[in-house]
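Missing here is one protein chain; the remaining ones are kept as they sit in the complex.
Labels A and B are assigned to the chains in the order they are written; within every chain, residues are numbered from 1.
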Amino acid sequence: MTVDTIIYTRELRKTFRVSRRRPGLLGGLRSLFNPIVDEVLAVDGVNISIARGEMVACLGPNGAGKSTTIKMLTGILVPSSGTAEVFGMQPHRQRRAVAQRMGVVFGQRTQLWWDLPLRDSFDLLRYIYRIPPRRFAHNMAIFADLLELGEFIDTPVRQLSLGQRMRGDLAAALLHDPEVLYLDEPTIGLDVVAKHRVRSFLQELNRERGVTVLLTTHDMSDVERLCSRLLIIDHGRLLYDGSLEAMRGHVDDEGTLEDTMREFYERTSRELLV
Amino acid sequence: MELFTLYWKLVGAQVRGQLQYRVSFVLTCLGSALLNFVEFAALALLFTRVPRIAGWSLWEVALLYALAETSFAAAEFVASALDDFQIRIGEGTFDRVLTRPLGAFFQVLAEDLALRRLGRVAQGVFVLAMALVHLSLVWTPQKLAMLAIALVSGVAIFFSIFVLAAVFCFWTVEGKEATHIFSYGGVTLVEYPLDIYSDWVRRFATFVLPLGFVSYYPTLFLLDRPDPLGLPDWMRVLSPLAALALAGVAWYGWRIGVRHYQSTGS
Partner (left out) sequence: MLGSLLLYAAVTRVAFRRQLAYRTANLAGLVTNAFFGLLRASLFIALFQASPQSTIGGYDLQAAATYTWVTQAMIMIVCLWGWWDIETTIRSGDVVTDLARPFSFLGYWLARDYGRAAYFALFRGVPGLIFGQLTFAGGLRWPSTPIDATMLLVSIVLAIAISFAWRFLLNVSAFWTTDARGLGAITGALVMFLGGFVVPLRFFPEWIQPLLLSLPFAGIIQVPSDIFVGRLTGAAALAALATQAMWAVCLLALGQVTVVFAVRRVSVQGG
């Protein structure tokens, strides 16, 4: 772990104990006292090291363990074993300190206040994150310009389109100058124009402010356009950690990125099974 | 008191929304006050038939009732946000709370304040005033202090019960209704003298879930009555202790609940 490493995990593991109800009415009663418990290994010994200023994409099928890993990095979940460190701190131990320096955008759930105008959400966040007034005004001006928020900044969030809401969420996540930004499926459901806006914004952010970005996505063009580094997680394991070009080198480089990915999955899952 | 300002800012958003529907707010507020006043009216009716029940007169019971109601309603008001807690857990919006640099409980509590619940508070205060007027108590500084302490302790006791009910949601989504027995059932229980219930109920409400300290024991003190069941006189002023103990349990329960959430996810 070098001085510059900002996100670090070592043998990160997460096991969920899921209780199943026994069938029938009597079974339901029995389940209260003696449930059937399945152990699900969601994350199985993941080792990641991300340096400050990197833009990393995290891919993998649904249920692969990507979200669980992110949740452990953001302090939502506690690891079953292994280490997760952000800014040299363990997120679940120093939750608030880590939270102050990170931003999160969940693609499907907004952090904005639903019934209030967008502007009010920003205002509330200013107090929650204790942002000095001048810094707040400065960031608001920049984001409003880059993300073109002016047209809808006074509209209640529930009336915004998905693209507008996503832009709002991005601004909201960055108002307090976080050093790390986690994005969970940020371009899902957006039209081409909106996707482009979001991507250029993220590039600008990374370039100008050195914000480290970790982004989970299913969208291959997100990966191609934004990220220099690729992490592939499947069945809780890190299958690949490197550049896009190098991955292409692993498979026959024909066809689109999609084809490349599919081939990669097939090849590595075969290797895993063997 | 930075947290305090932050609380008002966060809650303010919700509150302003409610006030927009002014007529609705007034109606539900009034409805709440009326609904609960009906309980007192029924009590008064019973006393038209007999002068005393279990040795208590109407206005003595009214004092019990008012202490219970006012404490409960105030706690219910402050704990408004906890009503929906099981929805928040189910939908996963609690995750967002954990990603912010603020205490989780503070954030959850600051999400709502149901103004209509003030109706019940007003009703409680009204009956309290009536009871005090009719009882013509001999006031001493200690009694005044006890009245204030009883109300504050009562609010704390009921608030802790609401917190514990919400903590329950960390483990099960369906159990919420069962906890109503302790909150809504609890307040109804201590609106009447504990004398009318069987032994184990009184013991439970004194030593296990200290509901008796919301209304019964403070009232005994204010009326200069010894406990008819033989408990020592100094027990009548233990309300703050009972409140602290239960609050401690609630606080601890919350921490365990959050830890459980962070282990198992939603």
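Just so it is clear, a residue touches a chain if its C-beta (ideal position, glycine included) is under 8 Å from a C-beta of that chain, and two chains touch if they have at least 3 such contacts.
Because the structure is predicted, anything quoted here is derived from the model rather than measured.
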Among B:Leu3, B:Leu46, B:Leu229 or B:Ile256, residue touching the chain not depicted: B:Leu46
For the chain left out of this view, which of B:Leu3, B:Leu19, B:Leu35 or B:Ile256 touches it? B:Leu35
Residues on chain B that touch the omitted chain in the whole complex? 21, 23-24, 26-28, 30-32, 34-39, 41-42, 45-46, 48-50, 52-54, 174-175, 177-178, 180-181, 185, 188-189, 192, 195-198
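Everything that follows uses one rule, which is that only the chains that are shown with their structure count from here on.
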CA centre of chain A versus CA centre of chain B: separation in Å? 41
Chain B residues within the chain A interface of the complex: 5-6, 9-10, 13, 17, 91-93, 95-96, 98-103, 259, 262-265
Would you mind writing out the residues of chain A in touch with chain B in their complex? 16-17, 68, 71, 74-78, 92, 95-97, 99-100, 102, 104, 106, 109, 111, 113, 115-116, 120, 124, 127-130
